[in-house]
Each structure stands twice: as C-alpha cells, then as structure tokens.
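These notes concern the structure reproduced below.
Apart from one protein chain that is not included, each protein chain of the complex appears where it belongs.
Each chain carries a letter (A, B and C) given by its place in the written order, and its residues are counted from 1.
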Amino acid sequence: MNTFGQLFRLTDFGESHGAAIGGVVDGMPAGIEINFEEVQKELDRRRPGQSSLTTARKESDTVKFLSGIFEGKSTGTPIGFIIENSDARSKDYENMRHTFRPNHADLTYAQKYGIRDHRGGGRSSARETAVRVVGGALARQVLAMCGISITARAVRIGSKTDPREFEGEILEAKRDRDSVGGIIECIVSGVPSGLGEPVFGKLQAMLAGAMLSINAAKGFEYGDGFAAACMRGSEQVDTPYLDEDSGRVLTQTNHSGGIQGGISNGADIVFRVAFKPVATLPRPLETINDQREKVILEAHGRHDPCVVPRAIPVVEAMAAMTILDAMMMAKALKL
Amino acid sequence: MNTFGQLFRLTDFGESHGAAIGGVVDGMPAGIEINFEEVQKELDRRRPGQSSLTTARKESDTVKFLSGIFEGKSTGTPIGFIIENSDARSKDYENMRHTFRPNHADLTYAQKYGIRDHRGGGRSSARETAVRVVGGALARQVLAMCGISITARAVRIGSKTDPREFEGEILEAKRDRDSVGGIIECIVSGVPSGLGEPVFGKLQAMLAGAMLSINAAKGFEYGDGFAAACMRGSEQVDTPYLDEDSGRVLTQTNHSGGIQGGISNGADIVFRVAFKPVATLPRPLETINDQREKVILEAHGRHDPCVVPRAIPVVEAMAAMTILDAMMMAKALKL
Amino acid sequence: MNTFGQLFRLTDFGESHGAAIGGVVDGMPAGIEINFEEVQKELDRRRPGQSSLTTARKESDTVKFLSGIFEGKSTGTPIGFIIENSDARSKDYENMRHTFRPNHADLTYAQKYGIRDHRGGGRSSARETAVRVVGGALARQVLAMCGISITARAVRIGSKTDPREFEGEILEAKRDRDSVGGIIECIVSGVPSGLGEPVFGKLQAMLAGAMLSINAAKGFEYGDGFAAACMRGSEQVDTPYLDEDSGRVLTQTNHSGGIQGGISNGADIVFRVAFKPVATLPRPLETINDQREKVILEAHGRHDPCVVPRAIPVVEAMAAMTILDAMMMAKALKL
Partner (left out) sequence: MNTFGQLFRLTDFGESHGAAIGGVVDGMPAGIEINFEEVQKELDRRRPGQSSLTTARKESDTVKFLSGIFEGKSTGTPIGFIIENSDARSKDYENMRHTFRPNHADLTYAQKYGIRDHRGGGRSSARETAVRVVGGALARQVLAMCGISITARAVRIGSKTDPREFEGEILEAKRDRDSVGGIIECIVSGVPSGLGEPVFGKLQAMLAGAMLSINAAKGFEYGDGFAAACMRGSEQVDTPYLDEDSGRVLTQTNHSGGIQGGISNGADIVFRVAFKPVATLPRPLETINDQREKVILEAHGRHDPCVVPRAIPVVEAMAAMTILDAMMMAKALKL
C-alpha cells in the first residue's frame, strides 16, 4: 500500500494540494550523524521551477523532521517528517473537479474510491515523490558509510540519445505544446556480493517493483535487458576471474548487470527505467466528465514537458532504499 | 524471501535435485471446487521433455495436494502440496560441486551462503517454477469465476518476431551449441477497474516484481513500455468515452496497457517480459572453481536452448497470483 | 516495528519531547464522513492534567490531519496526522541524561541503540499512545457503521475491585509517594462471527499482541482466562442453541469470551489487560548512571500514580484497530 521496504521502511502520505506531504522512515540504524544539507540538496534536485525545462510551480520543498533524531543523530526510532505544500494554486484545478484528464489517475481513482481530491491530481500527483527523495537521502547516507554510491542519468530523451541534444528535444516538445519521454540509467557501485533473496526476493525483482512504482515509469530492465532477448547465449557470457590486485572474483564483462540468480555479484548494478511523456498537455484534449459526457479539457496546471530531469533523483532514491533494505535483510539472515 | 503475495500467498520451497519441491497456498477462498485436471494441465505445459525444443529431462511433475481441500473443495485453510523429483540425475552435476558456471547463481549463492546444493543449480534451478505454476493454476480458477482470463505468448525469439520462424530460430541455436532469448507478451482480460493500490502498490509495480522474480527474466514493460520513451505525449493519449452498449467508460486506444495511475481501468492489461538466452551452453566455457582457479567447464546437464516456451505458463501463473492478490486487496479496503 | 495491523495499518512516530508525535493510518476505507469531534473527544479521555488522579502535565493534544481527507470525507489514501508537543519541560529531565531510571526503558534503549533521547523517556514514553488513540478513533467510526461498539473499564485498582474504592486507592498511593496497578476489562459488542484467521492469526493472538504493546501492560486474558486453568472442562461448556427471536445461534454462557478456535462466534468479545504500577516514583531511588556508578535518582518529572484511567481509551483504541483489521482480512478472504 503506502509503505515501501521490509526492514528499512518508508511510509508515505500526502496529496498535492493538501496541508502537507510527509513520511515515516522506520528502520534507520541508530547513531548516524544526519547530514541535513545533503537531504535538502537531494530535494532541491527534484524541485520544480529550476529551469526552462520544468514547471513554473515554486515549491521551497523544505523538509521538517519531527522525530527519530536527537542532537543531530538518528536514535533508531522512526523518523517522521513533513514537507508543507506552499504555492498550491488549487483553483487552477477547479475545472477538473468534475472532469477526468486522459491518461491520468483521475478516472481510475474515482472508479476505485468513489471520491477523489481533484486538486492537482491529489494523491496521484508526482509531488508525492518528494517524500521518497527524503527517504532515499537518509538511506544514501547509510550506504555511503558502506562505500556504496548511486548515480542515475538520462540516456534517452524522445528520439535523442546524445545528452547534448536533450535540452533541445525537451524545449522543442514544449514549443509544440507537447511532451516527451525518456530513459534513465542508474548505476549502483560498491555493492557487496550476496544481496538479494531467492526466490521472490531477487534483487532485480525488488528494484523492478520499486522503479515501476514511480509515476510515469513504463518499463524496467537490468544488464542487457530487452536487448538480451535478441542475442545468443554465447554473446553474453560474463566470464569470472580472480582479480589479483583486489583478491576478489570479478567478471570480464557485465551483461548480468551485477546480479546473477537474483543475488548481487559485486559488479556494478546497472538498470534502466523507461518514462512516458507527461500525460497532461498544454492543449485542448477530448475526454469525459463525471456525468460521462464528452468534454474538451483545457489544462491550466503547470506541468513539465518531460519528467526525466526531475525523475532522476527519484530513481536514485528508490534504488538507495531498495539496496539498503536488501543489505539489512542479508545481514539479518546471516548468523 | 520465499513467499509471494499479501493476501493470496504462495510459499515456495525445494531444490532441483532434492526429495521434492512444493509450496503452500494461503488465502485460497473457501468452497471452490478444485479442477485438478486443469492444475495438472498447466504443469504439463511447463514440463520438460515435450519436444525437440526442450531439455530431455523427463519429469512427470505430478502434484500431490496434502491439505486445504476437503471432498474436492477448498476449505479456506492453507493448501500444502509437493511435486516429487524423479529422474534427478545428480551425478551429471558432480563436476559442478567445485566449479561455478558462468552467468549462474553458483558463485553468488556460494558467496552469500558459504554452502550450496550444486546439483542442477539447487534452489536457483528453474525447476522451482513448477511450484509457481501450481499456485497460479489455483488462482486462475478463482479468476475464471470472475470472468478474468490470462494469455501469454512469445512475440520474439532471438532475431525473429514472426511466430512461424520461432521453432527454426531455436533449433538453429541448438545446432550451434548455443542458446537464444526472447520476449513474452501477456494479456489479462476481464479485469475490473480499481485494482492496484497507490503509491508503492501500483499494479504495474506488483506485476514487474512478479515477473522479474522469474529465472532469466531481464526486463518488464507494460502498455507502450520502452517505446513510450521515444514518443510524444500527443501520440499516446487514450481518449476515454462512454460505450453505449456496455454502459462502461472505455478508452479509444490502450497505450496505458490497462493501468492508469497504478490502478486498472478495465481495459486489457498488456505487458511484456524479456528473457535472456539460457546461460548454460553445451560447449566448453572458461570459468573458475572454488579454489579460485581458472578451469574449463563442460556442461553435462540437460538444458533448453531457449527458456521462452516453458516460461509462458510461468508468466501466466505469476500474473494470475498477482491479479487475484490485487483483487482481494481492493476488496478488503472497500467498506 | 512501528506499524500496527495488516490491512488497517497505523504507522506511529514521535518522542515525548520532540517537535511532535504523529502517525499515518493506511487502509481507511474511502467515503467515510470523519467526525473530528469524536476523534478529539477520544484524545481528551487520554489527556493528562484532567484530575487529581493524573499528572499535572498540560497537553492540549490537538490532532492536525494532513492528508487522506477531502471535504470532510476519507479518500482511501493514507491519513497523515501530527500532535504537537507543547509544555514539554525538557529540563525536568536533564538529570536523567546520564542516569537510567529503574524499571524503565532508559537502560535497555541505551543498550540497544547506544544513543537515546532521555527527555521524558523519549520514544518509550506513554505519550506515544495518543497516536494510537487517533488511529483507534478512526477505526471506531468505521466499526460503529457496522454496529460494533467497544467499551473498556477498570475492574481492579491495586487491592480494590469495587469501582467506588478506586479513586481512594489511587489517592492513597499518591499520598504515599507510591504508585498502584490495576486491571482493565474490555468488551466488544456486535462483532459478527467469522473474524480471526487460523492458525497464527487467531483473534485472541492479535488482541494479545495489541494489548501487550501498550506501555505498562503485564498480562492479557480472554473469556475465563487464567481462572480457566483452575477449572474443570465441565464447568465451562458454552452450550450453543438457536435463538428463535434473532434466528442466530448463540451460547448459553460465554466462558469462551466470544472466540472459539481463534474465530469470533458472535458473542461479546471479553478480555482483560493487567497493568503494573507506574515505575517512576516521587521518591529517591537507587540506580546506576551511564558510567555504571551507583546513584540516587530524584524524579522531577510529572507522573501518574496509576496508569489505568488514561490507559482505558488506549485499550479501546488498540481493540478497535485490531477488530477492524480482522474484519477487513475476513472480507478479503471471502470470495
């Protein structure tokens, strides 16, 4: 439901235009000096209104920690936090009270719950991902102490795969009153071997579930991914060898993306997440209203022409929580 | 770990060459007349030794139910079952006791546990998926009563996308002492709207986790999937409309793959799973042994040149359990 | 850890003297008109400073809801809420920074986490139970719609079992600079038959776990409880019969406390919870400090001479969440 993870757990709440969004991190190890600047820096990476590429909505996105931290250190008890919703121009959405935006959760929420907070998509708004970024920022600080780093970047925007072309592709979509999708690649370095649990707890299964829970994500692959389906087995053998320098067993290649049999093998974990173009378009769209009548919808909200730039820190955050959770699980099961 | 699902739960155990594999289905609704022939038929679809395309290993794969069923009907109590391992030619694997097969779980299991059952891959063998097929067959019977059907098929084998070419592609790989990958597409029809839970319990997240837990799966996508990343938003609008005949709200297209905002919208749920070529090749491969010495491994085991044909019923089984679990969750949360 | 329940879930955070305590209720059914006055009334029942029987600490204990409620109704999304900590006279506790109070969590938290928020017991303070009362108040409103009511009362205070003697017993303990324990009995009426799951999910097991999670609770019993251990089987037969008026099967007696084989039988659910005397005494006590030196501790904090009066709404709250969770589970498992 709204809790992620088994041992390092984030419980997430809040709507786009409610009083606040927030969460509870349960399972944070005790005694860790929290770097609040780092947490805020991660939030700022996700924050809107930073460039011509993102929505004009201004959110300071300041996190306020309420518990679980004493004199700057984690105490081992749950860390509750909130991020207040400022600049929530709810009336922008008044015309959506009775109208369902196409490709959005408006209709499905109405069908599921019989009631919905229509303002800015309510619970289904990507605003909620700010909470994940806070959880991920805390997880990252623990992982960093273990020498694990996580870096995501865009590897495709629409038809372009050359990063120098990305901004142009997004601005062109914006100019066309359209939106565009893309692919984010994430690399987790320094992961010890042995993370991930057979059978249903395979590390790639946990990562796939985490990534597909992100708004607008449409696909996940790791290692050679979908390309592997077109290849021969002989083309993707990761031959293991003993690295004399490190004394560790490595593989000459990494078609496996750092995971074999569901368990990390010590190589970089490499996966990609596909994101669709933003569903909301700054142009009239045909849809239906709650009277099931055909209507034309004019979106007045402020939206990104491409989610990828702001989704990068969210992908990293979900990866951080997933890897830390897997580390804690592996630790628990070892005598 | 080894339990899948939250309300309809399958706990799975067993190694490839142990006494038996088996499972426990917890959450099966009471009073359902079990169609045992159907369960066995699903198992037979996965069974090896059926054609030139699959391994010669002969397994009758007969499931024996031990509990939870009384006079042919489910009682609501857990359904325990076992499938005995016959024809387990363990000595075929004696040469693997000290050697790690490349791209397999041999090395990662050894690193994680410090001990492993080397016979046929032990716990990491795809043999375990027979247990999932039993769980899925039970779930399917409940879903069928609700008018929900699940059908998966291969849409790519190696370089081919025309089904008439698939057998040839596999036999060619076999002839080359090689293996080949592929893509399976699964369609779930008759799903009511409202399944899936925000935020982390999005239906696509549950499906992605389920599919990536299948051996050799390397990627998952739903609806337009990775292709959506290359498209414009205007190209993938699923315009909703009121279907006069059914009185239901449908969408003119299904770029969303039947899921919007993580919740089913009543359209067919469409997703694809990418499978890599089988890692074990019938040819000498360089690897290392448990003394970390370089060795050449000759696989004597019996292996498929392509997992896709036998993975199809497994994909359907995991989809069936996921959808039924989501139905039960949606039911629980509705007053 | 800090989440209670499986389908109706309360995640609880906060320390006695932090910025705020709070929680997240996940699984609240959608479309329910929230009676905010009722929620506050429950909180007021638990609030300190109400009489000569309870601590002088003044807490307005005003709950602020942050999400999951739209225009007065639950939306089905998580309900986040906080209760700010006012009048937290932290310096009262400065002398406890390095000293462990006997029979408290001070020492065990220090041993477990290596760090602790010493102010007012931090996370181990009964202050946290206010969060449970909010969760319980929401659950109660759903239960009330189903005709289920929950009532707890003190049946023993120290040596007294006559309610008219309770206030005197508490005041006498207070006068003696001492504290006194008691027993609370809780009756849940209107529960349908069929709640509770075999084997580990027996209704009494869920209730026992819920009650023993309350601060100062030392024991749980249901039906005849411990007295049953001294009796013969023939003395506690609940003979079933068909009640002509209601057309329901009832039992002539209720030694079973409304639960048979772990499942509710439709009779009143009756259980009792034993509470120890408050550990903090307004008198000098020998203990040790974090240098493991023997010291004499003078408690300056404000404490109740008896927890029972304020524990009554907490017992009701935990019962409400447990019963609603069991109802949702039973619903999920029924086709």
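Quick note on the criterion: a residue touches a chain if its C-beta (ideal position, glycine included) is under 8 Å from a C-beta of that chain, and two chains touch if they have at least 3 such contacts.
Model, not experiment: these values are computed from the prediction.
S.K.: For chain B, which residues reach the chain that was dropped from this view?
M.R.: Residues of chain B in touch with the missing chain: 1-3, 9, 11-15, 18-24, 26-27, 30-31, 64-68, 70, 73-80, 82, 112-117, 122-123.
S.K.: Determine and list the chain C residues touching the chain excluded from the picture.
M.R.: Here the touching residues of chain C are 1-4, 12, 100, 102-109, 111-112, 123-124, 128, 156, 158-159, 173, 176, 178-183, 193-194, 196-202, 204-213, 217-226, 228-242, 249, 251, 255-256, 260-266, 274-281, 283, 285-288, 292-294, 329-330.
S.K.: Applying the definition given at the start, please give the residues of chain A touching the unseen chain.
M.R.: Looking at chain A, the ones touching the missing chain are residues 7, 27, 29-32, 76-77, 142, 145, 198, 328-329, 331-335.
Keep this in mind: only the chains that are shown with their structure count from here on.
S.K.: Report the chain closest to the protein's overall CA mean, measuring from each chain's own CA mean.
M.R.: A
S.K.: Quick check: how many Å separate the C-alpha centres of chain A and chain C?
M.R.: Using C-alpha averages as centres, the distance is 37 Å.
S.K.: Using mean CA coordinates as chain centres, what's the gap between chain B and chain C in Å?
M.R.: About 44 Å separates the centre of chain B from that of chain C.
S.K.: On chain B, where are the residues touching two or more other chains?
M.R.: Within chain B, the residues that touch at least two other chains are 198, 329.
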